[in-house]
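Certain chains of the assembly are absent from this excerpt, and the rest are unmoved.
A, B, C and D are the chain letters, set down in written order, and residue numbers restart from 1 in every chain.
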Amino acid sequence: DTLRVGMECTYAPFNYRTSDGKLEGYDVDVAKGISEIIGVDFEYVCQEWDGMIPALLANKFDLIIASMSITDKRKEQIDFSSPYRNSVGRIVGPVGKDLKLFDDKGQPVVGNFDGLRIGVERASTYFEWFSAKLPKADLVLYDSNEAMYLDLKNGRVDVIMTNPMKAHLSFLSGEGKGKYEFIGPEVNEPKFFGPGVGVGLRKGNDELRDKISAAIRKLIREGKLKEYALKIFPFQIHDDAWAEE
Amino acid sequence: MIEATFMNKPNDTMIQLIGVGKRFGQFEALKQVSLEVRRGEKIVLCGPSGSGKSTLIRCINRMEEHTSGRIIIDGRELTDRTKDINAVRREVGMVFQSFNLFPHMTILKNLTIAQRLVRKTPEKEAKEVAMHYLKRVKIPEQASKYPVQLSGGQQQRVAIARALCMKPQIMLFDEPTSALDPEMISEVLDVMVDLARDGMTMICVTHEMGFARSVADRVMFMDGGQLIEEGDPETFFANPRNERTALFLRQILRH
Amino acid sequence: MNIGIVFDAIPRMLGGIVMTFQLLLLSLAIGTMIAVLLLLMRISGRWWLSWPAQFYTYVFRGTPILVQIFIVYYGLPQFEWIRESIFWPILRDPFGCAILALSLNTGAYLSEIFRGGVLAVERGLLEAGAALGMSATHRFIYITTPLAIRIALPAYGNEVISLMKSTALASTITLVDMTGIGRTIVAETFAPYQVFLSLAIVYVAITWIIQRSVKRLEVYLGRSTAR
Amino acid sequence: MEALNGWWDDYLLASVTVAKVFVCSLILMVIFGLLGASAKLSSNRLANAVGNAYTVFFRGTPEILVILLLYFGSAVSLTTIARVFDPSVAFVDIPPFWAGSIAIALVVGSYATETFRGAFNGVKSGSIEAARALGMNGLQTFFYIRIPEMWRIALPPFGNHMLSLIKDTALISIIGLNETLFVAKQAASTTGKPFTMYIVVGLIYLGFSTAITISVLLLEALANRHIQRRPS
């Protein structure tokens, strides 16, 4: 018995393909861990981000393990397991521009976003956040994260909002080093970003969902998640409290 | 003319039209045409463009269905029944103005295909028949070429040979030389004269008056879907009785 | 199926129609100019003009438009010197990139259509012009061009429709044309069926309008050849 | 260029996928085209209407939408249909390979419909009249006269349809089919060399197009051998 798992395959370091064709990354490790515990083989399907949920609903695959944050809006359509990774957003922009996008309380300063072209992924939590908080913002929508870094570098957008862990690793410590930096604090509002990142599944599969949630808790308890994170980052990217039911 | 029909032995009458009409929607292309052709007779049909000459001979092998009157070919009446029609068509060969050879087949294949499909003649025999008629039209050496590789005159001779391969009792010609260059006309007419001498029953739409003079038993003039005048060639050309005929003949003969 | 989604989606997608038409008309205009240039190169009778034109047409007709769009948008900025060139303000802008890729592509197709029209003009008419003493330029302007336009018009109409459909690919490089908006709505509502189907119907309607206009133009231009 | 190291095998594998999609969609395209043409030529009004609706819809809709519709929509509608017959069915589904192949075959098939229809009508009525005058029946005329002539007329536009098909395969990357453009996207994000990666895709497609063009030219020469005039 196998289950099909949808992911982007271009979202390093969480899920991506190496030049020799292997899928790697934190999401992939988590998936493998779950697969071992519940005793079901996984098969991976690559899918562009904006079609991820429609594809799951259309039965193109059975699970989403693709760094998808658990949000209320998404929960109207699909179910989530308990979280396996933190979900936060942060703005990245060029070094040395004193943009003052946030006030002392960490809230966005609406006027200071005027005239900025802001890159976000289509159908992402960041997009939701902007739509709600800054409906007038000039958003440029991307199908993939990497295209967004390219365009930031090429000057097609002024700032982007993205996952800070990913940005740190794939961009700020690489190509963007010295030229780009985080602007403002981490944005972490559960209303938009949810309690974290979970495994998505179609509604009505409660048994499977509970099995997966249990598996994730087991991974936390056994320190596996920490191990996966430390392969990439110098810190863990989950909350140990999630191990409790 | 209908009266006259009953005087002949039926065996002698090859083609008989009784009050034949043909409509295309509102338009009456043939109006009450009656005509009788004896076995071995040669008819030349002339008349201005649009007068219904093509329509008339196309009704005779049922390329068009007549809408009123009766057509009887060699004792068989043309009706809606398909079986009969293919039987009749086998007896009636037709040669078109634009040759209508099958462009994707060699000359030999053009001549054998219908024999094999329609008459179920075995391959070998079909080829012999084909070569026989190719010799008759004097181009046996072209057998393996494709139609476009032949001159117009040669193509028309192949078309005649193709019709002859089906061993028809009657041959219909619809302006067989009008798409040809002047020099090629005579080579086709030669073949037709030759056929005429052999006693084939023929109806030929043509404006080649030399040909009409030398082979036609009767020349007929059509206008507005009707047979206006007929006669033996000499009197027809010399003394057309009808006004319209005279005008037409003057126009095509003047220069 | 939730029909409400459709009623919400259609007005929003129609908001992208302006972008779709901007893309269509601008790249059609530039593409037509490119095509005329290529045509003149090809019929110039000089190999050093005709060969490059032929090569251009071969390359642009032989590769998918989506790949061309990606090369222009994502590919070109790989090079420092492009980012520092005077063309950067155009290439920086996704709209500029889409226009560039679409015009280059449609130019190749249109040049073939124009050439077909020119070659289809009856030789006898040009000879008649020559026999009357008209110069080659006069013949090209007064005989070849008006007749070639008539002959090429139906094919030109089809290419306009192709181009209109290609503009939908602009959504892959962040432009918010009708398809871009449609994809965003799908990402919000997770209702691809309803949204894409209504979007398709909008495109079919535009196609129909283009077809009708071309037909009318054909009738108008062909009035002299109608009996 | 060294950026390409390690990606060659992915491109190769993806090219094989492209070729597979091409072959499958080609077969489907011919089927859709012939069905469409028969529907449009038929004297049955319903068939006519269906044929017209088919060409109007698929010629007017961007390929990318057809692909997305079929990929996402097929499961919804197929499942609904399947449940009518067997309520226990959970999900019916078309994988990206087939969703993509069918989608582009539907689109290009709508163009082929017109080509086939035109070719049927384009056979010189003279040849057909001659066949009838020789007493050949409808079926014989169809197979011995119409089809061989039609094939010659339809071949050049058919070549263009094949080129459209091969180029449309690139769009299937959007629904995640692992073909060349999809590989290039991944390679571009890993190596940061998008130009290099996409140019390779362009060259691969240019190769496919060239191969198709040459094959069609050869076939045309074969089909037209009988209308070559004699050298004078």
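A few remarks follow.
Assume contacts are C-beta pairs under 8 Å (C-beta built on N, C-alpha and C of every residue); 3 or more make two chains touch, one makes a residue touch a chain.
Just so it is clear, the structure is predicted and the values come from calculations on it, not from any experiment.
This complex, considered in full, has protein chain stoichiometry A x1, B x2, C x1, D x1.
Going forward, only the chains that are shown with their structure count from here on.
Identification of common neighbours of subunit A and subunit B yields D. Here the chain at the heart of the structure, going by C-alpha means, is D.
Across the assembly, the chain pair joined by the most C-beta contact pairs is C-D.
Rounded to whole angstrom, the centroid-to-centroid distance between subunit C and subunit D, based on C-alpha atoms, equals 22 Å. Look at where the CA atoms of subunit B average out and do the same for subunit C: the two points lie 54 Å apart.
Averaged C-alpha coordinates give centres for subunit B and subunit D that are 47 Å from one another. Touching of two or more other chains is recorded for residues 74, 77, 172, 183, 186, 192 of subunit C.
Chain contacts: subunit A has residues 51, 54, 58, 147, 150 touching two or more partner chains. Pairwise chain contacts in this structure: A-C, A-D, B-D, C-D. Here subunit D touches subunit B in the complex through residues 124, 126-127, 129-137, 140, 144-145, 148-149, 152, 226-230, going by the rule given at the top. Residues 5-7, 9-10, 68, 71-76, 79, 90-93, 95-96, 174-176, 178, 182, 185-192, 194 of subunit D are the ones touching subunit A in the complex.
If you check the complex, the residues on subunit C that touch subunit D are 59, 61-68, 70-71, 74-79, 161, 165-169, 171-172, 179, 182-183, 186, 192-193, 196-197, 199-200, 203-208.
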